[in-house]
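Got a structure here, written out as structure tokens. Questions coming.
For this view, one protein chain was removed and the others were kept in their places.
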Amino acid sequence: MYDQITVMAKELYEKSVALRRDLHRHPETGWLEMRTSAVIAGILTNLGYEVLTGRQVVDDGARMGLPSEEARREHAKLVREGWDTPLTYLTEEMEAGYTGVIGILRCGQGPVCALRFDIDALGVLEDENACHRPAREGFASQCPGVMHACGHDGHTAIGLGVAEVLMNLRAQLHGTVKLIFQPAEEGVRGARAIVSKGHLDDVDYFVGTHLAPLDGPDDGAVTPATYGSLATTKYDILYRGAPAHAGGFPEKGRNALLAAACAAMGLAAIPRHSEGSSRVNVGTLHAGTGRNVIPDYAKMEIELRGETTEINEYMAENARRVCEAAAAMYGCTCEMICMGAADSHHSDLTLADRAAAVIERELPDIRVSSVRCARNWGSEDISLMMNRVQSHGGQAICMRNITAMEAPQHTADFDFDEKVLEEGIRVFSAIAYDLLRDEPLHG
Amino acid sequence: MYDQITVMAKELYEKSVALRRDLHRHPETGWLEMRTSAVIAGILTNLGYEVLTGRQVVDDGARMGLPSEEARREHAKLVREGWDTPLTYLTEEMEAGYTGVIGILRCGQGPVCALRFDIDALGVLEDENACHRPAREGFASQCPGVMHACGHDGHTAIGLGVAEVLMNLRAQLHGTVKLIFQPAEEGVRGARAIVSKGHLDDVDYFVGTHLAPLDGPDDGAVTPATYGSLATTKYDILYRGAPAHAGGFPEKGRNALLAAACAAMGLAAIPRHSEGSSRVNVGTLHAGTGRNVIPDYAKMEIELRGETTEINEYMAENARRVCEAAAAMYGCTCEMICMGAADSHHSDLTLADRAAAVIERELPDIRVSSVRCARNWGSEDISLMMNRVQSHGGQAICMRNITAMEAPQHTADFDFDEKVLEEGIRVFSAIAYDLLRDEPLHG
Amino acid sequence: MYDQITVMAKELYEKSVALRRDLHRHPETGWLEMRTSAVIAGILTNLGYEVLTGRQVVDDGARMGLPSEEARREHAKLVREGWDTPLTYLTEEMEAGYTGVIGILRCGQGPVCALRFDIDALGVLEDENACHRPAREGFASQCPGVMHACGHDGHTAIGLGVAEVLMNLRAQLHGTVKLIFQPAEEGVRGARAIVSKGHLDDVDYFVGTHLAPLDGPDDGAVTPATYGSLATTKYDILYRGAPAHAGGFPEKGRNALLAAACAAMGLAAIPRHSEGSSRVNVGTLHAGTGRNVIPDYAKMEIELRGETTEINEYMAENARRVCEAAAAMYGCTCEMICMGAADSHHSDLTLADRAAAVIERELPDIRVSSVRCARNWGSEDISLMMNRVQSHGGQAICMRNITAMEAPQHTADFDFDEKVLEEGIRVFSAIAYDLLRDEPLHG
Partner (left out) sequence: MYDQITVMAKELYEKSVALRRDLHRHPETGWLEMRTSAVIAGILTNLGYEVLTGRQVVDDGARMGLPSEEARREHAKLVREGWDTPLTYLTEEMEAGYTGVIGILRCGQGPVCALRFDIDALGVLEDENACHRPAREGFASQCPGVMHACGHDGHTAIGLGVAEVLMNLRAQLHGTVKLIFQPAEEGVRGARAIVSKGHLDDVDYFVGTHLAPLDGPDDGAVTPATYGSLATTKYDILYRGAPAHAGGFPEKGRNALLAAACAAMGLAAIPRHSEGSSRVNVGTLHAGTGRNVIPDYAKMEIELRGETTEINEYMAENARRVCEAAAAMYGCTCEMICMGAADSHHSDLTLADRAAAVIERELPDIRVSSVRCARNWGSEDISLMMNRVQSHGGQAICMRNITAMEAPQHTADFDFDEKVLEEGIRVFSAIAYDLLRDEPLHG
């Protein structure tokens, strides 16, 4: 059967490349993945999956860092009128920013195996120079300032390839396949809305991945598990005070700029934690309307991080106290909006070993890294999904699929060797098949 | 009758000098004027006054800047055992810090005329050098570090001389004389406790004074009125947090030092007021117990001022908000103790003119300053008494009695020409006689 | 002769109104008064004045708050291609932002009399509603977001009317007339560049004005002198640090946002000055590029004020120290750009009395306010010119011409009763004639 997976992946390769390039041409940032969602929904539907979209996928109140209504309307217009979007599958909810798609394949009794692929792009202006392959070969971003610079176009293409393979193997599967196409991973904004909808509550096995560069610490084509990541919370903080003429009536103002400045100092002073690394950053601050007016408005974008979820929560709790007290000090009000959140994560080594074993045994041309569980240093909101699965006894891993990259992720020159698409389809399919192939015992 | 006043004052001069020097030898700071109160109570009693002491004079809960119980006990011991105190008049309440004395002389129907004299000394170490007259002539402070360096010993001696003159004139008076010997003027701590007891509520005429130097802006021996003063509020602010080993568990501390530092910055940033001068000062800050412990304790001594009572209240209100918010920011608690308060004041010009007229007419050797109402720049809590009198329609003035001074007030070398004692007795007695000499019309 | 002035002003009225409305239609903000300068230069040239423009008027290095080269280029294009500009008089230097015009009329020996008119508009979006007369009558701003909302269009029209009157009277004048059309008064940016060029160094008499509302403290049509104004200095402050990934390498950043926040707190804490009012405001603060990057850039717009030039300089000196130290504290660099400056000013009462006398005697229908010298509360850079004139013994006044206004100055509804144009021409012409009519004595 694994040979069959290998054959199917090979046959899918050209289609996967075309799909990835189509997505690369039409990049969409978090909660604006309208065309992307329509494309995914179309393919899954045509393959025969049970397809969830819109509010079926994401919890209404849990979308963090949602773009403004105007921004969503504007992008919806582009998607509908300016791009070759499969309109049949574009829903009003997608256009309202309820993006993300879940495809379900029910194959009788057996465990639930969820595979997760993130689908959003970044706010990066893609390089137009001919030495950048997407530019040279005509699949560069059609949306200036937005780019798939992290490889989620590849993740999505892999996910849709896996969808086709598993559908073909469905007669041999026992249990349920759940393919989760997650929006808004950048800024760690999207996972919470899917978790809070309950989609992870019945999952027994959970597998995710991220493309990673060849020249990293990994020494194979696949690292079966990762752990770590810094847990993180992102806030936008708005201070509102009262304006006054700075020369005429300074005593009548409520100075939002000073409230923010005081908060920035207080945030930087949150004590270090003895149990591990922590971070705090006020990344941006914008305040005031004119030189001679007491500033009545200030906005800060901040983020907290912690080596563990607990340390991050310690940072976030302190940050909330500091930001509110700074408002009180200057007679202002303070609004804190959570714009993103991720936990630290750990992979289950049993599942990692099982995944490694099946790859080594059945896909021997794909080398598994000698380090089974590698440290991750960034923040990833897959952690929220993994922690939910693990909280009720399920097992979860987040892998790395290694591939040559032209330039570092998140830069204008980023591109990757598309061979990884075929490899990724094989790895995910093999793992899922391995997890679902056994007929369950009578209960 | 005014000639009689002049004669009596002359006869009293030697006694007044002796009394002033006795007080100078036994200086007592605010709320510790135990011996001073006993001396005053003794003299007033012997003269035949109705005498109020202890809790009859000051309101229990309104004593600001009260020394610690231990400090009061210690001083009481000195007063009782170490000094020649008239023990008959020393009461337990005086020993508990209920100092201050009021002498009342009721002379039938007529207005109530209150004269106010402050009685406390300062925390100054008196010069022991022979070129300092009190040292040379043997009446320097018997209490190291405490000194009558502001002339309140003179005020008290004048008040007790006036007490004798008015008692002698009682047959000619119509109305009530109230002699208020106020404790704790330094730090503007004492007036509130007397005002809050209601002693100013029935006063029709109120006269106070302060000795002032010859080389000031005044060009006579008496300036009949002053106005201005900066309204002020003094707070002690205590921050309490939680200690922690700074190397081992920084996250477990609640940093009271940073709360205080943040408050100090926030206090300095209280906006200027467009309607007049304001001031803020964190005069002292003491925090922490050791280099390697997160500081769990901080204490600040602060003061606010305003050109008007309203501006001062604006400053105080902002200060309270800032100090509490700074505590909240660092997870500490904040206690604010009001240690002193004074308003700005104005003198009633009608009363000032009447006082000037009687001096010019009846005591022609005492020159009245050409400026009737001079600006005061310091803070004086007589303002609280004056404002209370004026709030129900009474009239109040705060004069200046000018005298040669050896050195500026509040310095270790301070001394004054005692001739002012005789002059002061004459001026106060003449004004009081003028106010109370007329038989009231039938009502 | 004064009757002749009155007649000429009356005849000029319609032209003045037309001119004012032409200027109102084509408002230009500071250093962009390209068309305005060309219009003025054209009229003065045609009248026969010796005309200075461009770098002859303003000192190259002393233009404060200069718009960017791009902004100047863009506006120049509009002026040249989009508007009916008298291109003959438009110079390359004007297009480069060397705006402002000086017209000189030399009439033999005698004093130098300078009259000053400011010419720039404000960044205000004019009301387009029909209840706003300029909109109703078709002379509203042709440049969205820019508006003559302070009456400088009126000042300019008065100045050009005076130019015609004085040219007609030139045979009767002895001395020199200097008509200074100053750019960039808003933000107190322009005067320094003219002063620093030396144009005030030989001036014996200096007269300026500002339109003022009827319902102010003035009780006549003309208040001959003003004093006060808050001296002020405006700075833009740029902090530059070093970026770093906030999660990955926080220790490698140089945090410009915190430097600015620290400076904002330190600026607010500059101690009050005992000799008079002071002000400080950080009006705007913009910092940082992204939530997860240590901010390497921050910009603040600040202003200082003082009741006297000395107090303002005290504030500015402290501000410079604070801003630089804050940069040092966070390892950043700090650039401070002076964007505007004005002193406090006083008018010479001798000249004010002379001006009042000539108006009362010769233009009896124009009522002179009973207060000869009124307090000004804003900031005006005419102060720099007046102080320069007074520093070498000349006399200077800044008047107020009172007129009915539809709405407060600096608002979108502002308009004024154009009758003041005729009055203003008469007042300026009469004063100038009075100052220059006497033949000088032989020296």
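By written order: A, B and C. Residues from 1 in each chain.
Throughout what follows, contacts are C-beta pairs under 8 Å (C-beta built on N, C-alpha and C of every residue); 3 or more make two chains touch, one makes a residue touch a chain.
Just so it is clear, the model here is predicted, and its values are computed rather than measured.
Looking at the complex as a whole, the chain kept out of the display touches A, B, C.
Only one of the listed residues, B:Val79, B:Leu211, B:Ala260 or B:Ala327, touches the absent chain: B:Ala260. Residue B:Thr284 is the one among B:Thr284, B:Thr350 or B:Ser391 that touches the chain not shown.
Only one of B:Val79, B:Ile302, B:Ile366 or B:Val420 touches the absent chain when the whole complex is considered: B:Ile302. Across A:Gln142, A:Ser277, A:Thr333 or A:Thr411, the residue that sits in touch with the chain not pictured is A:Ser277.
Contacts to the hidden chain, counted on subunit B, fall at residues 187, 230, 232, 234, 246-248, 250, 255, 257-258, 260-262, 264-265, 268, 279, 281-295, 298, 301-303, 305, 339, 377-379.
In the full complex, subunit C makes contact with the omitted chain through residues 248-251, 253, 255, 258, 262, 265-266, 269, 271-275, 294, 314, 318, 321-322, 324-326, 328-331.
Taking the whole complex into account, subunit A touches the unshown chain at residues 265, 268-269, 271-272, 274, 277-279.
As a working rule, only the chains that are shown with their structure count from here on.
Averaging Cα coordinates per chain and for the whole protein, the chain whose average falls nearest the overall one is C. Of all chains, A has its CA centroid at the greatest distance from the CA centroid of subunit B. Centre-to-centre separation of subunit B and subunit C, using mean CA positions: 53 Å.
Centroids built from CA atoms put subunit B at 70 Å from subunit A. Looking at subunit C, one finds that residues 265, 268, 279 touch two or more other chains.
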